[in-house]
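In what follows, a structure is listed as structure tokens, so that the remarks can point back to it.
Left out: one protein chain. Kept in place: all the others.
A and B label the chains in the order they appear, each numbered from 1.
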Amino acid sequence: MKEYFLDFWDAVSSTATGMAITLRHLFMKNETQQYLSDEKPETRWNSVIVPEGLLQDRSRMRLYVKMEDCIGCLQCEKVCPVDCITISTEKRQKTELPIFAANGQGIKQRVVQFDIDMSLCCYCNLCVYPCPTDCIVMTPEYEFAERDKTNFLYRFAKDKATPPEPPEEKKEAEPVAAG
Amino acid sequence: MSTPRQYKDLEPDEAYAFKLEDLEEDEMILNMGPQHPSTHGVLRIELKTDGEIVKDAQPHIGYLHRNFEKHAENIDYQGIIPFTDRLDYVGSMGNSLSFAFAGEKLMGIEVNERVQSIRVLTAELQRIASHLLALGTYGLDIGAFTPFLHAFREREKVLDLFEWLCGARLLYNFNWIGGVSHDLPDQWTDRVKVFLDQFEPVIDELHNLLSYNKIFTKRTASIGIIPPELAIGYALTGPNLRGSGIKWDTRKEDPYCGYEKYAFDVPVGQGRFGPIGSCWDRYYVRVEEMRQSVRILRQAIEKLPPEGDVHETVPKRVKPKPGEVYARTEAPRGELGFYIVSDGGLIPMRVKARSPCFVAMSIFREIAKGEMIADMVAIIGSLDIVVGEIDR
Partner (left out) sequence: MGLQRPALEAKISNLLSIPVVAGAAGALVVFALLPQIAELIREQLSANLSPTMAKLAATAIGVGAVVFLITQLPIFLIWWERKIAAHIQDRLGPMRVGWHGVLQSFADGMKLLFKEDIIADGADRFLFKLAPFLVVMGVFSAFAVLPWADGLVISDLNIGVLYVIAITSFGAIGILMAGWASNNKYALYGGMRSAAQMVSYEIPTAIIILSVVVQVGSLNLQDIIAAQQGGFGDFQNWFIFRAWGLNVIGFVSFFICGLAETNRNPFDIPEAESELVAGYHTEYSGMRFALFFLAEYGAMFFVAGVAVVLFLGGWSGPVFSGPLVFFLKILAIVFVQMWIRWTLPRLRVDQMMALCWKYLIPIAFVVLMGAAVLQVSGG
């Protein structure tokens, strides 16, 4: 019998406590910010806890490749766990003008294909570390939704491959290794 | 050689555990999931019901299978870590910590104190974030909407801290074999302190809003009871085990990352509103664990060595000697262990993950029998499963 009335008391008091909390929150300042504010289009998401401007210091979002610096070493392609980077290179001729990356490293390879499929990318940042010239970077840019999945294939290479030389009959003799 | 049969090749009744012809007159098969609002992902549960009473319940798993273990046999050690993040995708820091720990054991690397402290900081913050999600969605399962968003509000702050630290909000790739990817930014620990100061009152508010609510205790304190013997029998770990009143925490029993340096308690279920080991006890253990995490974080910030290179012991290439290793850590959902066999190559020969959620799910049938349909949701929520970790 005592329990029966205690139940009443428990129910009433706990409900009242909960309602007091929700009422307090009803008049508290809201935590959310609008994603794209019409009034201030330049404002980005501001964290409550992180000081302003620091939140995206290390953000790993969209990949970008500074092609001028790429020496075609294929390190990023090898390390990518999901194989979203495809690079093909060809040797630069000795006769061509020597060019250098920003850190002074000579560019011996011409990168004719540097494709990153951002729809496959897992944003693990592993490709960034081994790069000898720091040419592949993850940017804090996160608004890159697309309607067509094929648009996620970013082609960074600027150089065109030298057109293949006319086929020679000798080629048939070379056996192609299996696998 | 016959090709292995796929799920779609099964006969219609092979996909069901219960046969129509075995049903009694009043019984009905109810298929809960894989598309259901509260099966926490894509879990499918088959219920044999008699009205509102569940006579039997059979979980079907495998809808989120991503082939982690086989995949891990084909990539180098460093490349596996992003995949471990995706096992328990709301507690990524814990997963990669566990794998990195196993890798270090295999390589014989001793990380320096600063790395250990950073790992403790991130792991405990992740525990808070993960428990907040678990508690919030648990409230949602029971029907209370508001605690869910209050919990997410706090979780968002932890994710902000993580983004500031390593650039990602959910899947961090932060713990490497031999170190961590980024050193702490300036002011980071100060802001963590600010977060902790404002977070502690939130725990009390959550208690008042949800934990001690009469409806909530009525709903959860008498269902899904796991007696201590059963919990040990099914090898439960983490809050699910501690909810049954057993004081076992890998951080205490088998310390790693210097957890022995920190003073903290292991909260256990006390059966305050009903028998020990009920859903409410497991819920309560999680809330109290957040309090302990706050304690650990405060100590870790104080003891953080000011100097130290976080990349000091990161090997150029991870190429362990042949051998095998098992390492376990206390992830938010329980004991997460990685068993790695190396043949001396650049890629592991075998990787096995011992995931706490899979083990917790195996007990479901045992404790679900005889409860009501509404309780199914409560029991799943209290076990705090993440389907990504069950299926792997």
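Simple rule for what comes next: contacts are C-beta pairs under 8 Å (C-beta built on N, C-alpha and C of every residue); 3 or more make two chains touch, one makes a residue touch a chain.
Source: prediction; values computed, not measured.
Contact with the chain not shown here comes from a single listed residue; of B:Leu210, B:Ile226 or B:Val318, that residue is B:Leu210. Contact with the omitted chain, checked across B:Leu140, B:Leu161, B:Ile226 or B:Leu297, is made by B:Leu140. Screening B:Leu30, B:Leu64 or B:Met349 for touch with the missing chain picks out B:Leu30. For chain A, the residues touching the chain absent from view are 7-8, 15, 18-19, 21-23, 25-32, 34, 36, 38, 41-42, 141, 143, 145. Although one chain is not displayed, its contacts with chain B can still be listed: residues 28, 30-31, 36-38, 52, 139-146, 149-150, 153, 209-210, 213, 215-216, 218-219, 372-377.
The definition used in the following text is that only the chains that are shown with their structure count from here on.
Computed centre separation for the pair chain A/chain B is 26 angstrom, with centres defined by C-alpha atoms.
By the touch criterion stated above, chain B contacts chain A in their complex at residues 75-76, 78-83, 85, 146, 150, 153, 157, 160-161, 163-168, 171, 173, 181-182, 185, 187, 191, 194-195, 205, 208-210, 212-215. Residue ranges of chain A in contact with chain B, taken from their complex: 7, 10-11, 14-15, 17-18, 21-22, 25, 31, 47-51, 54-60, 79-81, 122-126, 138.
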